[in-house]
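One protein chain is absent from this view; the other protein chains keep their places.
All chains are identified by letter, namely A and B, in their written order; residue positions are counted from 1 within each chain.
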Amino acid sequence: MIVYVLRRLASAIPTLFIIVTLAFFMIRLAPGGPFSLERPLDPLIMQNLERAYNFDKPLWQQYLIYIGNLLQGDLGPSFTRRDFSVGDLFRTGLPVSIALGSLAMSIALVVGVLLGALAALRQNSWVDYTVVGTATLGITIPTFVIAPLLSLSFGVMMGWLPAGGWGTWQHMVLPVATLALPQIAIVARLTRGATIEALRSNHVRTARAYGLPARVVVGVHALRGAILPVVSYLGPTAAALLTGSVVVETIFGIPGIGRYFVQGALGRDYTLVMGTVVVIACFVIVFNLIVDILYAWLDPRVRYD
Amino acid sequence: MSETTLSTALPPAGRSLGQDAWVRLKRNKAAVASAIVLMLLAFAGIVGPYLAPHPYDRIYPQYVRTPASLEAYPRKDAIAPAFMSALERARVQIGEIAVSGTTVRAPISSDAPLDPRIVRYVDRSDLFSNARLEGLDGKALTAGATSGTIVADVHRLRFLFGTDANGRDLLSRILIGIRISLAIGVLASAMSLLLGVAYGAIAGYLGGRIDNVMMRVVDILYSLPFIFFVILLVVFFGRNFVLIFIAIGCTEWLDMARIVRGQTLTLKRQEYVQAAEALGVPDADIVRRHIIPNALGPVVVFVTLLVPKAILLESLLSFLGLGVQEPLTSLGLLIAEGASNMRGAAWLLIYPAVTLTTMLFALNFLGDGLRDALDPKDR
Partner (left out) sequence: MEKQSLLKVRNLRVEFSTNDGVVEAVKGIDLDLRSNETVAIVGESGSGKSQAMMAIMGLLAANGRASGSASYRGQELIGLGESGLNRIRGSKITMIFQEPMTSLDPLYRIGRQLVEPMVHHRGLAARAARARAIELLELVGIPDPGRRIDSYPHELSGGQRQRVMIAMALANEPDVLIADEPTTALDVTIQAQILTLLADLQSKLGMAIVFITHDLGIVRRFADRVYVMRAGEVVEQDHTGSLFANPSHPYTRMLLAAQPTGRKTPPPPDSPPLLEGRDVNVTFRIGGGWFSRSVDELRAVANASVSLRRGQTIGIVGESGSGKSTLGRALLRLVPSRGTIRFEERDISDADKNHMRPLRKRLQLVFQDPFGSLSPRMTVGQIVTEGLRVHMPKMPAHERDLRASEVLREVGLDPAVANRYPHEFSGGQRQRIAIARAMILKPGVVVLDEPTSALDRSVQKQIVDLLRDLQSAHGLSYLFISHDLAVVRAMADYIIVMRAGRLVEEGPTDAIFDSPREDYTKSLMAAALDGTPFRNTPARA
């Protein structure tokens, strides 16, 4: 088990390396630079800046320097937010995004699985149709529609909750709802489909044929199998949710890290973009690993090798 | 025994799986309704902008953020004040303003002889046109007269969905937005279809090491954030329509490649493919006659579900300000504008949001319906 985890982490290193390399050269090949977008600077200052940030060196040297720093855990200074290093930005932003994302994730998991299982058990009843209809709606409506609508109705019109900002728990309600709603919908649909399939399976028939009460048949024999597709869905999704959502952070004015990527790319903030790529890739790798371990724990047919 | 005679009792022409699926699809009310909605939307997107009363990029400075209404603008009670303010700079005394139908008239007088050029003040306003001076008796104004009547035609404009923060008709903009969104959705899906089918089929058919390497590449691309590509592409080449659908197509083909590869691998193991190999059918014909037609079902379903995804991505890009450029617009851009104007002008958010949601809803339902029709055991 530990060997397996270590081997998986080791195999993640080349992947991470390829991603970093790709990202580095792609962003560097883009026209413009961090200092060319604003009003033109004095040539001397420009030169100094370029020397300070090693831009006067050939690209491959810059790449090696970046990799070297990265190996020491240094993500470099931010170009657009000059007073901060990229590491500082993540240290303040990441907890915010993780808080929102993990809350949304937990809610989506609990509510989605419950609704999905309920719909499956009452297949073709009004409960089922309501869940399926609402879930389709939830999957369909994009977050950038839900977010302003929630902000408009609960924040602006009714005034129950702050329409944006960050600080108290009230500030978290609408963003978490925005993030959770589509995930609830997807999890509910996945769970429903898998539960229906599990209920039709031969081993559930066996459990029923042996007179086990419904709670055991469903809770023990149907749901455990039905949760498997949800688990494999959750890996990449959790990574995406915990690393922040640009839409939600923009609309509700939240100081997370979701905006950094877009802002960084537009402002040619190379280090910020690279930092975001590294952080997101790490999250993806770690969560895929967690999911695989969870999966193997839930399904004994899967072996670590 | 009896089974050999069975066939004669059946009608001579068989019903293919495709025809079966078609029958099942037609029975699915939600899917049929979605198809109709989509056809209406497509019609609106294609023909709508030509029929709309306003060009989508025409700015009416007087009508900034006009609420949606069935009534024509200017409102009847708003015409007189507007006429008054238009004439203000003409420095004449204005009598009672009378509005009748599409003309407005007011008696005016001045200490000096009336200058016929004052009609320009009226014409300058978007509300009025064809302003002219008449004598009080209704005939042409005699030269040097100090009093007369100024007459003008009133432009009455309807903004069914209201106007945006720049004074452009929202309905026309939504119509053009539908066109752009649908076009990008379809083109991007076609793009990823092409890439994904080619890549997936090659990986699946060749198998072995090549397959391994090709799929590893897909895995790596998968772990890169999607917006990364798009943003970089946009940054490289600037924002334009073609680029956006290429960018979306380039990111969405990964799933398609996986699906097609999986299908190809499954089909390769099917006995009818082995049977064809045993008959000596050449590879190209096996792919053409046996693999492609049978892989088509899931691919078609996936494409219908890909279109809404592409539309969504385009909208997201536009929302972030990376999509199509003003004055051209898309539903996502309209929603972004609506979101920033939602205090006080909620219609700017609600109408585009409803349109986009309807479109996505219909596409998803149609996709689900197709999947059920093509794969009946899934029901």
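Here is the rule we use: a residue touches a chain if its C-beta (ideal position, glycine included) is under 8 Å from a C-beta of that chain, and two chains touch if they have at least 3 such contacts.
None of the values given here were measured: they were computed from a predicted structure.
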- Item | Residue in contact with the excluded chain [from B:44, B:214, B:276 or B:331] | B:276
- Task: Could you list which residues of chain B touch the chain missing from the display?
- Result: 1, 3-8, 10, 12-18, 212, 216, 270-272, 274-283, 285, 289-290, 293-294
- Message: Suppose we count only contacts with the excluded chain; which residues of chain A make the list?
- Response: 7, 11, 123, 200-214, 216, 220-221, 224-225, 298-301, 305
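The definition used in the following text is that only the chains that are shown with their structure count from here on.
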- Query: Roughly how many whole angstrom separate the Cα centroids of chain A and chain B?
  - Reply: 29
- Task: Spell out the residues on chain A that touch chain B in their complex, using ranges where they run on.
- Result: 15, 18-19, 22-23, 26-27, 29-32, 136-137, 139-142, 144-145, 147-149, 151-152, 156, 246-247, 250-251, 261-262, 265-266, 276-277, 280-281, 284-285
- Message: Applying the document's contact rule, which stretches of chain B touch chain A when the two form their complex?
- Response: 219-220, 223-225, 227-228, 231-232, 235-236, 308, 312, 315-316, 319-320, 322, 332, 335-336, 338-339, 342-343, 346, 349, 353, 356-357, 360-361, 364-365, 368
